[in-house]
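Only one protein chain is missing from this complex, and each of the others stays in its spot.
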């Protein structure tokens, strides 16, 4: 299994750690730190599965630089009028694929549970991450993060990053 | 911890990879590939927890060869009349047990979220896998997969494999 990134223990633990820190950042609402998980030039997309599987370009969210992510954080925390809610992410089934041109392809299923004030926790969004991860200055960063979600209803209430 | 399969890093990563590929196959609806996760002679059962814990034999699904799994796939994709839905699996708490006669005993909790067209995602089925895994031609395969689900309601709508 020499050289197979699926079985590179050190790499796998680092990628698992990246996901663990990413979801902890979001769930603990440290949104200012969210753009720091990405490279300066990056892609972040949140897309319904139906569009993804039909190669249709429409996304619910689509950002193309760390600066745009920062703008989004500003919107979330300063300007968007919305009812706050807690998120709780679960990630499972991490699959690490080929390393090409320095980027690691990684995929994983995710589930987000939402809790609104004075309401019970409920299934909010689930799908699969399709990510490109690179190493910069020793740390792993997302160069591309695509979250493809299953529900064909486009929720108008996805405020926070997934 | 020498020889304890719980702490055999390479084995653990391989088993985690097996589960990751298994749930990706199902969730991406590559059902034709599903039987290939099993040995030629195999057991696949989907059973309510109440029956399992009382040692009652009744199962919701019960197949005893790769051929029967292929028949099921044919049914799902060609003949069964049903409303399609997306599945999204999460697996957690993998426990690798004793290796006996070349088979690895593995257990894990699972949760399946279902998304029907134009409906929100919802909890569909959860329970525990009780599996026997063997190595054939270098790859890990399920010789036995038992999915014991918690809800005592027998859902008449479990179409796709869990």
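Order of writing sets the labels: A and B. Residues in every chain begin at 1.
Just so we're on the same page, a contact is a pair of C-beta atoms (placed from the backbone, for glycine too) under 8 Å apart; a residue touches a chain by one contact, two chains touch by 3 or more.
Keep in mind the model is a prediction, meaning the values are calculated, not measured.
The hidden chain makes contact, of the residues B:20, B:42, B:111 or B:158, with B:111.
Residue A:90 is the one among A:61, A:90, A:134 or A:153 that touches the chain not shown. Although one chain is not displayed, chain A still touches it through residues 9-10, 13-14, 16-17, 19-21, 23-24, 27, 86, 88-92, 111, 113, 115, 117-123. Where chain B meets the chain that is not shown, the touching residues are 1, 6-7, 9, 12, 49, 90, 92-95, 107-109, 111, 123-128, 150-153.
Rule of thumb we're sticking to: only the chains that are shown with their structure count from here on.
Averaging C-alpha coordinates per chain places the centre of chain A 27 Å away from that of chain B.
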